[in-house]
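All protein chains but one are shown at their positions in the complex.
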Amino acid sequence: MAKVIFDENSCKGCELCAHVCPKKIIAMAKDRLNSKGFHPAEVADMDKCIGCKFCATICPDVVITVEK
Amino acid sequence: MAKVIFDENSCKGCELCAHVCPKKIIAMAKDRLNSKGFHPAEVADMDKCIGCKFCATICPDVVITVEK
Amino acid sequence: MAVVFKRTEGLTDAPFHYCPGCTHGIVHRLIAEALEELDVLGDAIGVAPVGCAVFAYNYFNCDMQQAAHGRAPAVATGIKRARPQSIVFTYQGDGDLAAIGTGEIVHAAARRENITVIFINNATYGMTGGQLAPTSLVGQITQTSPYGRKVELQGYPIRVSEMLATLEGAAFIKRCSVDSIKNINDAKASIKKAFRYQMDEMGFSMVEILSTCPTNWGLSPVESMEWLRENMIPHYPLGVFKDIEKGGGV
Amino acid sequence: MAVVFKRTEGLTDAPFHYCPGCTHGIVHRLIAEALEELDVLGDAIGVAPVGCAVFAYNYFNCDMQQAAHGRAPAVATGIKRARPQSIVFTYQGDGDLAAIGTGEIVHAAARRENITVIFINNATYGMTGGQLAPTSLVGQITQTSPYGRKVELQGYPIRVSEMLATLEGAAFIKRCSVDSIKNINDAKASIKKAFRYQMDEMGFSMVEILSTCPTNWGLSPVESMEWLRENMIPHYPLGVFKDIEKGGGV
Amino acid sequence: MTREILIAGFGGQGILFGGKALAYLGMVNNLEVSWLPSYGPEMRGGTANCHVIISDKPIGSPIVVSPTDLIVMNLPSFEKFKKNVAKGGNIFADSSLIDKVWSRKGINKYDIPATQMASEMGNSKLANMILLGKMLSTMDSVFMETIKKALEMSIPPSKMHLLDINLKAIEAGFNYN
Amino acid sequence: MTREILIAGFGGQGILFGGKALAYLGMVNNLEVSWLPSYGPEMRGGTANCHVIISDKPIGSPIVVSPTDLIVMNLPSFEKFKKNVAKGGNIFADSSLIDKVWSRKGINKYDIPATQMASEMGNSKLANMILLGKMLSTMDSVFMETIKKALEMSIPPSKMHLLDINLKAIEAGFNYN
Amino acid sequence: MKGNEAIAEAAIRANCKHFFGYPITPQTEISAYMAKRMPRIGGVFLQAESEVAAINMVYGAAGAGVRVMTSSSSPGISLKAEGISYIAGADLPCVIVNIVRGGPGLGGIQPAQSDYFQAVKGAGHGDYKMIVLAPSSVQEVVDCTFDAFDLADKYRVPVMILGDGMLGQMMEPVVFPEKSPKCEQKDWATCGTKNKRKPNIINSLYIEPQDLERLIIARQQRYNAIAEKEVRFEKENIEDADIVLVAYGTTARIVKAAYEKARKNGIKAGIIRPITLWPFPEKIIAETAQRAKAIVCVEMSMGQMVEDVRLATGGACPVGFYGRAGGMVPEPEAIYDVIRRYV
Partner (left out) sequence: MKGNEAIAEAAIRANCKHFFGYPITPQTEISAYMAKRMPRIGGVFLQAESEVAAINMVYGAAGAGVRVMTSSSSPGISLKAEGISYIAGADLPCVIVNIVRGGPGLGGIQPAQSDYFQAVKGAGHGDYKMIVLAPSSVQEVVDCTFDAFDLADKYRVPVMILGDGMLGQMMEPVVFPEKSPKCEQKDWATCGTKNKRKPNIINSLYIEPQDLERLIIARQQRYNAIAEKEVRFEKENIEDADIVLVAYGTTARIVKAAYEKARKNGIKAGIIRPITLWPFPEKIIAETAQRAKAIVCVEMSMGQMVEDVRLATGGACPVGFYGRAGGMVPEPEAIYDVIRRYV
């Protein structure tokens, strides 16, 4: 059981986290823009998260906190 | 038979020519100063000169002409 | 559940101004984590460059100076000589370090200046809109090489790590990349090592980090990572170029 | 009897202002002879540095420019790009080339600038009265290292030829000396070769020449030659560091 | 006739391009024009704006202090510039991104969900053109007639294949109400 | 009392050192002094000169325009400066190097074969001291009495072993006529 | 066309085939334009490793007899100070563009006029002058660029074009004059003796003070000739004006709005707009000071040109000043308020 938390308003929608996630569970929320004007990253199916921290490791904007 | 000619007033008495001359025939003229205020180089015994050009090659002030 | 990854104390709360996907942000975090983990944040004095990282002084949670373009190693020298007990680092781009700042970086290394340099090589001038950098690849199209970098006109890209490794005063020089999780982790370990050399007063240490500039490369962040891997790494091999603990050399 | 050695046409009539026994004069003559023998005096444009050789513009019998301290490679670049058919050379001391002019020389080489550089390494700043140069040896006493060059304070001397040889744009880099007839003759051949590379548009060429400064070394000219041999050559090995005709490398 | 136009939003929304298109539109119609972008690091993810003046008289200062027309594409810019709009002027706001209700006597505010419309057209970057289209609807018809020519001059050759979709977006904005 | 002294010759002849010794001589005697050398590349084999003023009044300009005393050690300097010597002033010329006959009303010219004398003493570099000695012979005796102290202050420690021979040269000059 | 691009295109048309630069906001478009065009016309665009290198490349190329230009913005111009002094000292012609931004230090990148002193009084060391041209519209940018090259060659001096971020970034329509550039014969240039003449030497070192002074005085006479013949300015309605505004560059455009408002409200206002900042149009200002109630100088700085205005008036009338700094642009309203204070 692991969990990732996005500081949504600091996300820039760069998709790097989505790209490195081994579980491919991250995607940009196409339905909304954050205060910066980006579609922020979100996890569809948190249960699949293995807490590998890859997403947080590559995120250039320190958006992600990981719990495990 | 060889001969070296010194442009005496441009000599600075550095003694490099004397040092490299294989025949050791060059010395500074202790008895006189040239217009720059130096004891100029001179050859005591020109007959011994072999025209090797060593003196001219090392002279930093292009004082020496060599004939052979 | 425990927090296994969270924002480091080494960073302030200020959000980065970088473009989406720009790897400057990754490297910032690595440095900040390294300083925190080495417990030297209170002793650290950083020097921000002129380049996209110019605002770095807002991001690191330690004392900071902003230096004139290219002069960060000289500024760091002034700081280190004034405060020898401090941990002094510069953060510089390739325009800053390898173009206008060539003299300063070469002499900081030669002088065995006991500072740590983080060198961000993104093969272009990000801040000013993507001009040719000394590290731009042959053929690379930039704002000032619109027909591609041509050897006859602009010569060859400089391999800075290799060049500085010829200097005796350099203690540790390594080239890393942040294009993959593995390389990011290695970059962090290398940055920590560089700081440790400084703490042990072993001389000049530098970590060159191959980075991306999605905006000026005209690629998405993900594509940029690929471009880096496929084009930069072949010309800029990763690895240690100098390590006086290991007797130097590649 | 025939004249077998006489003043070259490549020099003007002006007497050198150098101190007695200073090897600047020897190197001047070698360059002038090389230009004359290659029959390029009419095409040559030389760049004089700031240093004891500042008056070089009075001595070479070709067009000359006097450059700001360290900037001769940039000035030469401007000339060469304006007059690509000319043969352009710089004459620079170690303070000029290896200290203030580090950026210019590195980038001229990296840029594959098609010029020839004659680099006079006498391990000190002659003109200004004998200060520490980037090439001063460890332990060397100078006006600004009165207790000898100390590694912890001033780091290590830079081996410029080795450093520049890491740059792809450099076509020919060799270190010579003028301490003996044999080495003088070799230096002349090397200078000629460097010019020939330029004539063949092969890129950047440089001949580093270990030289003496009797005045500031506090030695007689003859002693200076010995000091050079015994102290400089061991640290600055003579030889070719880059030759693209031979595939580069030492 | 003088239109002093301020276009403001995030970097990446095509603010400068929108301004350029307007400037060329003026030129095509033989008017005096000036175009002054904001520039520098605020373009790294921050806000961007651009000043365009189109006039039948020589233009003094290129700076738009009190715009006759404000095209605005994010909330911070709206908050910053709304108060400057000249009496009788227009605000063209992207209501997908600016969900503030606001009105002021003597100022016409047009709310167009431009980003949403653009997304629906398949490219959210067309929002700027949609707003521009709406602005054209408040101008002499000659401008709408010549906008294609202006776009041809302002789109770089490498992107000329996007001409049609841009025109479509302009039309969509022109016709929106 | 004011002596405005100009010492001129080749680089390497100890011009500056001679001036320094004179300056310290003034200081030792509680007078105001200034010492201004020529400097720079003319010292590379070219000429060198140095201005010394010793006075019982505050010194204005340190530049010696019209020397009361000219110590001169080569021909070019002699040609250059002889005309500047003040009325009633002295010229101390090294006649080994300056073989010009010259005289002028109101100026005392002392010809001393200093370089030759110095060579005979085993070190031609002492010529400056010989000329200085001659100059001392034209001054109050207190100066000759205190010259040793002045030399001790002006010779660098590493060369202090040369003190005696310098003093001897000064004496030789003092006594020459 | 953008102001920056206009400079580049005008330079090329003025037969400048050599450009050496280093990127800096807000003038990167000049380099970008040159990079595109020069290779197409057999010219040289080279991005130097630094501003210092760039100005020294200019020195080399100018000494080799070609028309040559560099451009930068404030901090970059500071780095060129030594090189500019060398160029002046060696009597070489070249054109230097400064698209000024806010300072000191890294400052900001918004338009400013705080490098007036640097341009006019001499950033570099020694007694020297540059001709400084300050256009105020994109069209004038073009005209000044042509002028700059001709003046540089004519007097063998560096000429600076002083703009600001606003002018560089601004787009306005321009017309390029059909001029064939004057190209002087440069007998003094170093381009190889071809064994046909004595060597030419480009140099600024004169170890004998007499020689150096002679040279400096001769140069000063050239400066005097420039000051006499090459003053350029524009004036508007100063003949009957009570209050005369003095402003240059883009500031002059803003001042114009204030001036119009003043005239509309019955205040007799006038404008003097110096186009050459050196030589400064001191005569017209001196004359005006005799007539006017007051002169008001407006700058995007804390007050630099105003010193030259005061010098020119010689105390004949009060001189007011209104300035904004750091990239802030004066607003016509505020200028109008200042005008009213002096009525």
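Structural remarks
In this document, chain identifiers A, B, C, D, E, F and G correspond to the written order of the chains, with residue numbering beginning at 1 in each.
Note that contacts are C-beta pairs under 8 Å (C-beta built on N, C-alpha and C of every residue); 3 or more make two chains touch, one makes a residue touch a chain.
Every value quoted in this text rests on a predicted model; they were computed, and no experiment measured them.
Only one of the listed residues, C:Ile26, C:Cys52, C:Ala67 or C:Ile209, touches the absent chain: C:Ala67. Only one of G:Gly124, G:Pro199 or G:Gly249 touches the chain withheld from this view, namely G:Gly124. Across the entire complex, the residue among D:Gly10, D:Gly93 or D:Pro134 in touch with the chain not shown is D:Pro134. On the side of chain D, the interface with the absent chain consists of residues 50, 54, 66, 68-70, 95, 99-100, 102, 125, 127-129, 131-132, 134, 143-147, 153-154, using the contact rule stated above. Taking the whole complex into account, chain C touches the unshown chain at residues 12, 41-45, 47, 54-55, 57-58, 60-68, 71, 74-83, 85-86, 103-104, 106-107. Panel shows chain F; residues 20, 23, 27, 32-37, 39-41, 59-63, 65 of it touch the chain omitted from the view.
We take it that only the chains that are shown with their structure count from here on.
Between the contact lists of chain B and chain E, the overlap is empty. Shared contact partners of chain A and chain G, listed by label: C, E. Here the two chains linked by the largest count of contacting C-beta pairs are D-G. We define each chain's centre as the mean of its Cα atoms; on that basis chain A and chain C are separated by 26 Å.
A separation of 40 Å divides the Cα centre of chain C from that of chain E. For the pair chain A and chain D, the distance between C-alpha centroids works out to 59 Å.
Among the residues of chain B, those in touch with two or more other chains are 12. For chain D, the set of residues that touch two or more other chains comprises 18-20, 54-55, 103, 106-107.
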